[in-house]
Structures are given as structure tokens and as C-alpha cells.
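Only one protein chain is missing; all other protein chains are in place.
Here is subunit A:
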Amino acid sequence: MFLLQNLHLISATLNKNKRRTFLTMLGIIIGVAAVIFINSVGAGAQSLIFNQIKSIGSNLIGILPGGSEESGPPASVMGIIITTLTYDDAEAIINRVSHIDGVSSYVSGSATVSWHSESLDTSFTGTTASYVQVEDTQVAEGRFFTKDEEKDLSKVVVLGSQAKEDLFGDQDALGETLRIKKESFRVIGVLKKRGSSGFQNYDSQVFVPLFTAQKIMLGIKHVSFIRAKVDSEDHIDDAVEQIKQLLRERHDIANPEQDDFSVRNQAQALQTLGSVTDALRLFMAAIAGLGLLVGGIGIMNIMLVAVNERIREIGLRKAVGATYKNILRQFLAETIFISSLSGLIGIVIGIFLSFLTSLIVKSLGYSWEFVVSLQSIILGFGVSFLVGLIFGVYPARKAARLEPVEALRYE
């Protein structure tokens, strides 16, 4: 390998121009460090989001109003209100679809919740008694509402842990009366801390019985969405199919293309999110790549200067027997060495920065995974090696082509 043969020449040259060499290397160092850092932080963020989605439970099926393409967003996400989904649909699902452990219905809105002088702007969720079981939530104090309260317009409320904290602090909340939208509600329970999931923070919400929310607070008859819990992941596809059949029957739909609902499972949601974050990472990597390109041009520039400074040396080397190839390899090896060394330093700095980030994010209370993939290290090193090779060719050829007589005479 000609890199090794030329190593003693290289180290000598680098030693002689330490500062200039270092400044030249900086471009590549920053570029590679950015590649490593972006990849690591991207992977960390991705796994953070994925884990939170998974924590909701991967056995859940979501039923949303409005039809949609398999991969596109459902209409409700776009802010269009569709009223085709009802509480009775949910009841039909639990009664007639097999492998279903529980079904809960949801409506939501925002309101100011107040207790004495304390008040809190938050969102409320009207849901069914099955919520606790479907969402795997635990009650810290008191109880959740019952199947009866779900329908009899009881004015009871269960608080998320953060909502309780904000309104009552350390005081006891059970039995107290809150005002929500000018109505009085009795606090019957507080939920355990759940953490934020995806884009929603459940802990700061308050929960009221479904019918109470529909009729008293919102004045609607439909539900925003339904969640169904399947007994095992193996039965998800089967359950999805059954739900679709059932809802078509109930909504008098003959042609599946005219569905007025969408049925989604978590796997699909993960896929969609994954493709979005992948695209983001690719975009960031492309920017880092641009940095490497600029670094490469910097190296080429400095090598051209070096060739000019060393014309007499090249002449001498040719006089004592160096061939075109010898000179070409010497300069190419030098460029590759500089850029690869920069790559290695960049990798170390990138890993260090990623590690530092993971420490900071962890200290903020998120479960962050510190990942540096082997691929990103190989990519970072490979690209810096290639940059040296590509941008080294031109100066090296220029050096190797010099005529010995002219090179020796050069002043």
C-alpha cells in the first residue's frame, strides 16, 4: 500500500506546516463530526418518539371518522369535523368483534378549569369507563368513573397528575368541586403520571364521562375517535378487518372506497413517522455532506499551494529517480492522509458531542438512547478518505507532470 511507503514523507511535511495543516483539516473535521452528530441525535430522537408511541401500546387499533388512503392522513387530522362515528359504533365493536379486550370512545375540547382562586387552561377528554383498561393507565388516588356514570350525565372529573399538581399542589383533591365551563364537577380520582406521548401530554388533561362531555359541554352526538384493544398482536389484522366489515354494515356502505371511517393500527403510525424522520435525517446528512465538499476544496487548494512551494523538491526527487507514479502517489497519499486523519478526529469529536447531548437530554428527564451507528462511522471515514482521493488527484497530477529541468530551475 503506497500510503505506508509514503508515511515518513507525509509525517515530515505535516510537522513542518502544523498550523496550516490543522486549519486545512478543520473543514473535514467539522463536516465529519456533523455527520456523526446528526446521525446519532437523529437516531436518538427517533427512538425516543417510537418508544413513547409504543408505550401507548402496540395492540391498539384507532378508529377515526372519515375515509382516507391507506398511507395518507385521515380527514379529522386536517381539522375537518366528521360526525359519522358514534358511541353505538363502539358498543357494537365490543359486542360483535372477536379478540377485542376493550373499546373506549373519545371526545375532547379545551376549557378553563378553576378551583377557588386557582385556574388552569387545559384540554378535557370525555371518555368511557373502559379508558383505564384500554390505555393501560393507573389511578393514583380515588377511582375512575363507572360504566353507569359514563352515560348518566354525572358531573364527576378525574385529573391527570400534572393538572392536579397545578391546581391543588400538595393539597388533597378528592371530593373537591371544580368549575369547568360554568358547571361544577366533583373530583373522584387522580391518575398516575404517564409522561408525554408523541404530541399529547395526558398528564395535564382532565377526564370527564363521555355523555357529560358530549351533551353538557360540547353539544354533540358523535365521538372524535374510538380505540379498541386487541388481545394479542397476532389478531390485529383480523380485528381490523372485522371492525371494517361491522362499520360498513352499520353505516350502509357497499363500496369500501366510500368508507366514512378509517381504521389504523400502531404499526402503520410508526411506519409513517419513521419515513418522516428518515427524510429529515437524510436532509441533515446532505447538508453535512456539503460541508465535506467545501472541506475537500479547501484541501485541494492547500495542496496546490504545497505543490507550488515544493516545485524544486519535486525536481530533485525526479532527478534522483522518482517516476511520474512516485510523485503522484506521494502527493495523493499526503492528501488522503490529511483528509482521513481529519475524518478520524471528526468521528471522535462527533461521538463526544453526541454523548454530551445524550447526557443533557437525559438530565432533562427524557429516556434518551445514546446510539452511534457503525454505518455512520464507516460513512464518515469513507467519505473523508474519498474526499482526499478525489481532491488530491488534481494537485498530485500537477506535481507529477512537472518537467525535471524546469522544476530544478524554478525560483
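Going forward, contacts are C-beta pairs under 8 Å (C-beta built on N, C-alpha and C of every residue); 3 or more make two chains touch, one makes a residue touch a chain; residues count from 1.
Throughout what follows, contacts and distances are computed from a predicted model.
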| item | value |
| --- | --- |
| Candidate names "2-oxoglutarate oxidoreductase subunit KorA", "Uroporphyrinogen decarboxylase (URO-D)", "ABC transporter related protein" or "Helix-turn-helix transcriptional regulator"; UniProt protein name, chain not shown | "ABC transporter related protein" |
| Per the touch definition above, residue among A:174, A:220, A:285 or A:316 touching the missing chain | A:316 |
| Residues of subunit A (touch criterion as defined above) contacting the omitted chain | 8, 12, 16, 312-313, 315-326, 403-405, 408 |
